[in-house]
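Reading through the structure tokens given below for one structure.
Omission of a single protein chain aside, the complex is shown with its protein chains in their original locations.
Chain lettering (A and B) follows the sequence in which the chains are written, and residue indices restart at 1 in each chain.
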Amino acid sequence: MGSGDLILQYLLSGITKGSIYAIVAIGFNLIFSATGVLNFAQGEFVMLGGMIAVTLSFYVPLPVAITGAVILVALIGCLLEVLFFRRLRRHSIMHMVIITIGLSIVIQEIALHLWDEKVRSLPYFTGKEISSVAVFGATISPQVLWVLGTVAVVFVLLHAFLRYSLQGRAMRACSSNPEAAMLSGINIANLRTLSFGLSAGIGALAGCVISPITMTQYEMGGPLAIKGFAAAILGGLGNPMGAVAGGLLVGVLEAFSVSKLPAAYNDVTAFAVLLLVLFVRPQGLFGSPTGDGVREF
Amino acid sequence: MKLRRFIVVLLLLAAMVGVQIFLRATGQEFCLTQLTMALYYALVVIGLGLVMGYAGQVSLGHGGFFAIGGYTTAVLTTRDFSPFKDTAWVGLLKAAHVFVAKEDLFGAQVMVVTPWAAFLAAMALTAVVAVLIGYPALRLKGHYLAMATLGFGLIVYKILLGSTVTGAADGITSVPEWSLFGVLTVSGKTALRVQNYYIACGLVLAVLLLLQNLVHSRVGRALLAIHDRETAANAMGINTASYKLRAFVLSAILAAAAGVFFTHYTGGIGPSEASALKSVRYVALAAAGGMANLWGVAVISTLINYLSLRDWFGSYDNAVFGTMLIVIISIAPEGPLKPLGMAVRRVFFRLRPSGGKPHGAA
Partner (left out) sequence: MALLEVENVRRSFGGLVAVDKASFTVAEGQIKALIGPNGAGKTTLFNMVSGLLSTETGQIRFRDRRINGLRPYQIARAGIARTFQNPSLFLQMSVIENVMVGQHVRTRAGIAACCLRLPRQQREERAIRDAALKQLDFVGLAPLAEASAGSLTFGQRRMVELARALATDPALVLLDEPASGLNNKETGDLGALIQKMRGAGVTVLLVEHDMSLVMDISDDIVVLYQGTPIAQGPPSAIQNDPRVVAVYLGDDQHLS
């Protein structure tokens, strides 16, 4: 294999991982825009999606298992919002952020006790572990295509939802100016619940498609959350296009750094990039500068 | 409110001595070991209380700072520098009494860094790292610091796990004891158990008093103002980014100092100290103590960490901390101590109309 092929291989693996980071970043943005909260439990939605789907897949066909997992996790997301954040609105953003931290731990612990610490995975959606497709001279597993396809479809659907549906438009109005949105009769509380549900469901779907490749384990949420956050910051918090670009960038950087650095320093790259961006371009690579150097929460 | 603070200090002192006497009388003095460890952990949580309760920021990287402190000390005081004996910088440092020669376990001559020098190195390193992380994250409004520090902690954890210098998954053991001022020695020896309990008590008390001075001063008011209404604080001429950064760095240094003492006390340190779960625990404990109420933070965190170290919560250890976070923040965001204290006060002062002071702690 020539060095060109090798580079292509890294690029593809980076894009695969990156598209998952992009999905996590989009989930961040959804909740952040609607509530102003950085949701630390975002990675847990991905983990729960994978775990539940794996368990369901023992009893029902794979597509049903995945659908079930996505719906279940979306409901969990809604439930969390109703239980913890709806009542809390009077409290500061810091309190809500702390609660998401607590939720992330509790969800992990519940997963640990409900399942165990073993690594598990869904079967490959099509073909087998060893089946491969040739793309531009690089060989990839068909599951990678599933991942990329899913991310693309989610992105397009979400975009359409936010742009054309009544709820979606209300959601955008709410994020750009909550007070005005409230005055024009939009029920903000329900929108926030919706944003949690949507974000959780999308995360769960990501957890399912990625499961055959990266495996699912109760601890997987933390690192995913951080990289998704890095992606969201890179792309400019609240900017969905930026989230995708940021996610791919983080993924590709990571893939290439794996080839150059010892495995232990695997996550260092994403984080170094995050800090660098916060230093030089706090509005993100693709965000437009607000001109104030500060971002209103 | 000086009298009130005096009374609180007396009460704490009495409690500290009382506990030791009680444990000796009941023949359970071995419990002092976990209590001492819990006190060092409390130091981390007190610093975090400053960041959360006064600067209004959350750090999920305090485990990382604790580990940086502990590991810097552990590496420097156990690693043999004699191969570098003839290089210029080692010569220089040697002249400054940074190194001591001694025999290792197998009787070979080695040259290691003295604990004091290692302590100073740990503090300096921590300060630099904290500034590097805090500066970019704190210039922005909102909770970027939480994410940045979560990432930082993860990195520290991964690096510790993956590096041979830090002993990978096993960590570092046989860290020497630390002779403080000739009379006091930070060490895990059974004979020194009581002494070390009081060293930890003294340290926590001293830090509490210093920070208590701080929060009732110009700087403390500035921090509280930022926490309360950042825009107004800005307009009143407070350099909000700078104050948040200073509070963060101060608390990072406290965490690292705790790590240094802890490591000399237990004679070693492992990578789990830097894990995200450890950092989340510190946040949970700070919340449980009421964040801005540093006395409460110290007491609650010592108590709960002690119970955890004595393995009271079994396999539900982490779940306990997570649940604590959620429940306390949703029900009593200012910490359970305040409503509790109010209730007690109401009972005591039924007849007198109470002249409530704005923020409870002395």
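In this section, a contact is a pair of C-beta atoms (placed from the backbone, for glycine too) under 8 Å apart; a residue touches a chain by one contact, two chains touch by 3 or more.
Treat the numbers as computed from the prediction; the structure is a model and nothing was measured.
Student: For the chain not shown, which residue from B:T87, B:T173 or B:S217 touches it across the whole complex?
Tutor: Of all options in B:T87, B:T173 or B:S217, contact with the hidden chain holds for B:S217.
Student: Specify the residue from the set B:S179, B:Q195, B:N234 or B:T323 that touches the hidden chain.
Tutor: Touches the omitted chain: B:N234.
Student: On subunit B, what residues meet the omitted chain?
Tutor: 210-211, 213-214, 217-222, 224-225, 227-229, 231-240, 246, 250, 292, 356-359
The rule we apply is simple: only the chains that are shown with their structure count from here on.
Student: Sort out for me which residues of subunit B touch subunit A in the complex.
Tutor: Touching subunit A: residues 52, 56-58, 60, 132-133, 135-137, 139-144, 146-148, 150-152, 154-155, 158-159, 161-163, 276-277, 280, 283-284, 287, 315-316, 318-319, 321-326, 329-330, 333 of subunit B.
Student: List the residues on subunit A that touch subunit B in their complex, please.
Tutor: These residues of subunit A touch subunit B: 36, 38, 40, 84, 87-88, 91-95, 97-99, 101-106, 108-110, 113, 222-223, 225-226, 229-230, 233, 262-268, 270-271, 274-275, 278-279, 282, 293-297.
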